[in-house]
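Have a look at this one.
Note that this is a trimmed complex: some chains were dropped, and none of the rest were shifted.
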Amino acid sequence: MAMAYMAIRIFVTGGTFDKEYDELHGRLFFKDTHVGEMLRLGRSRVDVSVRTLMMIDSLDMTDADRELIVSNCRQCGEARIVITHGTDTMVQTAGVLARADLGKTIVLTGAMIPYAFGSSDGLFNLGSALSFAQVLPPGVYVAMNGSAFPWDQVRKNTKTGYFESTSAST
Amino acid sequence: MAMAYMAIRIFVTGGTFDKEYDELHGRLFFKDTHVGEMLRLGRSRVDVSVRTLMMIDSLDMTDADRELIVSNCRQCGEARIVITHGTDTMVQTAGVLARADLGKTIVLTGAMIPYAFGSSDGLFNLGSALSFAQVLPPGVYVAMNGSAFPWDQVRKNTKTGYFESTSAST
């Protein structure tokens, strides 16, 4: 059970993960994804191919955007997928993906602090999501705060910023 | 299958992971582990308890040190364990642990670049190891470069610094 040969698809959709600081206007904005740089920094040797689908704040994500994500997940050759996503509507997108019933292992992850700001949870989360994607059975999961939550047993606590299980048994 | 409730034990043994820079003598040395700080930075909410067993370069690790690691893994209450370890003899320690046949999920991880140096693979690896430890079946694994290698199918390529599978099928 060596896992290094598994091909993983990474779809980038934006979110805090990839926000940058615009020094001229003192605002946060999107430019290019940092996922490639983060994988190099993490010295990852997992066989991944990265594709940017959109670069948006997840509060701005529309139904059409979610359909685009679903269709890309359906059509790609890989059976194991990581999606970087803003945390605010990550659970909602997970639900749309689950209801599409794709028979693949899909792990959504993100960050509370932009990677470009030096001290981000993004690198930790990317290592976590990529690992869960290699070993979890088909299904849709949210990988945040070191755990993988099934899509229908998780919510983001907007007061603390942590994801927590809604499962009665936990 | 919510995983947040799983208790994970983390044993710290040193390695590059935890090396610091001694500015008076221009040397690398060990002080305290950064694992707690890294878990905070990663915003981890996994239920872990961290214990430092030793703080050494893995090239200096003796048979007695490895016995100490084995006995701690045997005696701790948790069935899922992450061990931070220098990369040079990580595979050797994994073998000792495997032969002890503890019936637990044990994941060894480390770093090629000290966490204190700002741009380390350690945070990525810690997220990865902690995730693999939650879902892999009992056994001993090396989690490096984004993959989890079974203990008897991995070697460190000392020329590249990457861990690679020795399994024929990959």
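By written order: A and B. Residues from 1 in each chain.
Keep in mind that, in the parts below, a contact is a pair of C-beta atoms (placed from the backbone, for glycine too) under 8 Å apart; a residue touches a chain by one contact, two chains touch by 3 or more.
These figures come from a predicted structure and were not determined experimentally.
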Oligomeric state of the whole complex, in copies, if 2 are shown: 4
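As a working rule, only the chains that are shown with their structure count from here on.
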Size of the rotation, in steps of 5 degrees, that lays the CA trace of chain A over chain B: 180
Between chain B and chain A, distance of the C-alpha-averaged centres to the nearest whole Å: 25
Contact footprint of chain A on chain B as seen in their complex: 1-5, 38-39, 41-46, 112, 118-121, 123-132, 134-136, 143-150, 153-154, 161-165, 167, 169-170
